[in-house]
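Have a look at the structure below before the remarks.
With one protein chain withheld, the remaining protein chains of the complex are depicted in position.
Up next is subunit A:
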């Protein structure tokens, strides 16, 4: 036991003597561990963010989109090119049993003039069911209702962010007129913040929502890009999906539309981000490799600096393995020092990033980082340590 403490202490005594050198040597590992942990944290955050987005939709929700969205476990290109749906489809779908809500979707982007300033905005034109399907709740004012849809009222519900931007505050926005591409709308409500935005997901807080019938102003062909459907909870989703499929097949070919559950999209998204994350982490790992080479380099220098000391130690009875162990410990210690600092840096980085994005570090990635850095210490320390161990005592002690 005393032996181990002695050897480990010897290594740290060395570092104390050359703090700058120790720091520079472990810098490579530090950057590598920082990059790997940071990217893993971002990946985990992104995954969590996406799952949260889909979780709010509930389990009994379906989407119908043109073309084939999911092909062999990934997003298909044809979904971008596919036909659009129209009112006929909406009316047919309304006849399908076991559906409690249906929301057609079309969108429009344009310049909105508020009292405070102008902003480029997007409007989702949909039905009153949309709010229930997506789990929105109202913060101020009201949602538009069936009457608004029937009357093609020029009313809009605003996201809290855009309301604040255009009118100064959410309350101020209620009852105000907003002109979007020269059409005047009345703002009747502001939704409760859904959060999100930033990376990937839609930032609902910055959208306007209006009756789909009103949207025909911009959309004279009365087409929709998507349907969101809520099914009755007691009926298996597969049954409802099947019924919708039959209804759609009466008008379309198999390949012209897709019916997707959020969980399906979720799993595809997860697998895509999973792969992306692996690739990023693999690239970041190159810096770990470079760091390891740095350690190997400095360990060779140390061995040659300490040749005489090795000779002395051998003369008083150190075996080859004692010398090997001593230098291996030094390499590992260098590597773990770098790894620990990298980890601390990544913790700080994640704390900063959390202001914009739900990145987080989990225990496995911490253990992995420390495991990998000690492994690097061993792998890149073993050659110099072997060189030290294999020095002939007589040569080493004569070394000047």
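Structural remarks
Criterion: a residue touches a chain if its C-beta (ideal position, glycine included) is under 8 Å from a C-beta of that chain, and two chains touch if they have at least 3 such contacts; residues count from 1.
By our rule, contacts and distances are computed from a predicted model.
Missing chain, UniProt protein name: "ABC transporter ATP-binding protein", from among "Glutamyl-tRNA(Gln) amidotransferase subunit A", "Aminomethyltransferase family protein", "ABC transporter ATP-binding protein" or "Acetolactate synthase". Residue A:309 is the one among A:145, A:232, A:264 or A:309 that touches the chain missing from this view.
Between the chain not shown and the residues A:14, A:52, A:203 or A:232, the one that touches is A:14. Taking the whole complex into account, subunit A touches the unshown chain at residues 2-3, 6, 10, 13-14, 17, 308-309, 312-322, 392-394, 397.
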